[in-house]
Structures are given as structure tokens and as C-alpha cells.
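Only one protein chain is missing; all other protein chains are in place.
The block that comes next holds chain A.
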């Protein structure tokens, strides 16, 4: 399998006023094309920070990061924007929907800048929101909002799909439905998917699981036989 992405000694510092805190303390990893990866770890362990660096939302303070052999840590803002635009789909931990665009419009907004987007309506059907497409985010439940966020990430048809707790607010049934959509993308279209979750059950779907602890990659577990979403429960 090809290496899609490679991180070497990634560190991230934040300075809040006088104190400087090191959130990531040197992380090395490789991600292969078409992998399904789950990141597990305690709250505050640096999962979101790592995913942000992978997604080009921010850059590491120290370390090297390669995507398709291109160094992401050396490129300028403009190229990073292109990377996000053409390669990455992102589901944010707190959705970040545009409050005055409808469900359909929120998804379409992203489709408009994608190189080869999927059909907005198809995606909405897949996440079970086709009947809600003309509602505004404020008129949706938390779980529905989360699904809009997922639809928005998928619609770009990106090489790399990054999801920060995509099922946190969902019940089992809708959670499984969403996970199925993600797995379909992974298996049928060979997209690489990385999911942060607190749910150990979901980790059973992955090819590999990254355990993050205190800013370090504590353990990486390879799963020989990933489960289908229907087979897991929580």
C-alpha cells in the first residue's frame, strides 16, 4: 500500500498569556492510502489538534508532515488552502454550520468549490436528511446538525476525510447509518478516513487505531478483521 501521509516528530505549542503549553509532544505516524483509522484518547489529549494539523487547519510548531510526498510543513498559506480545498473533507466537533443557510445550501456551499463534487441530494439521502433539506440549522436537533456536517464533508468527494467525533450526538441507528456512509466511501471509492471518537466500539471498524495520551502516540493497534457498522453496537 502507498503511504498517503507521513508525520515526523510533530509538536504543537500554544502560548496562553505567560504559560506555554505543549499539546503535541512529538508524534510520528504513517497513514496509507485507503485506510480507515480511528483515533482514541482522553479528553484534552490532543486529538483535535492532531487532526487539525493533518487537515491543514493549522501547522505544527515543529516537525515534518508529508502528504503524497509533498511537505505540508513547508508550504505557504495559499498552497495550504488549496490542499484543504482539493484534498480534505472535515467534520468539526461542533458542526460549524452556516446559521442562515439551509441544510441543502450548507452542503451546496462546499460543493461549489469542489473539483468533482458528489450530488448534494444523494448525500443528503445517504445521511437521512432529504426531508429536511430546506430547514435552517437552528430548526434541527443536534444529531441532525451533525449529519449535515458529515454530508458537507462527504460532498466534496475528498481524498482524505477527517471526522472529529462524527457520531457523538447520534443514537445507535443514525450513528450506524452515518458510519455506513463513511465506510462506503472508504471501501467503494478508496478514500482515506480518519475518525476521532470516544466510542471504543467504533474503533472495531478501523484498520488501525491510534491511541493518543498526553500529546504522545501511546500505541497503534492493527485490526485484522474490521467489523461492518451493522455488527457493532453501543
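What we mean here is this: a contact is a pair of C-beta atoms (placed from the backbone, for glycine too) under 8 Å apart; a residue touches a chain by one contact, two chains touch by 3 or more; residues count from 1.
Everything that follows uses one rule, which is that contacts and distances are computed from a predicted model.
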| item | value |
| --- | --- |
| Protein name (UniProt record) of the chain left out of view, among "Cytochrome bo(3) ubiquinol oxidase subunit 3", "ABC transmembrane type-1 domain-containing protein", "Spore germination protein KC" or "Putative ABC transport system permease protein" | "Putative ABC transport system permease protein" |
| Omitted-chain contact residue, chosen from A:8, A:25, A:68 or A:85 | A:85 |
| Among A:13, A:70 or A:94, residue touching the chain not depicted | A:94 |
| Absent-chain contact - pick from A:112, A:134, A:218 or A:231 | A:112 |
| Per the touch definition above, residue among A:9, A:33 or A:59 touching the missing chain | A:59 |
| Absent chain, residues of chain A that touch it | 16, 52, 55, 57-59, 77-78, 81-86, 88, 90, 92, 94-96, 98-101, 105-106, 108-110, 112-113, 137-138, 142, 145, 152, 156 |
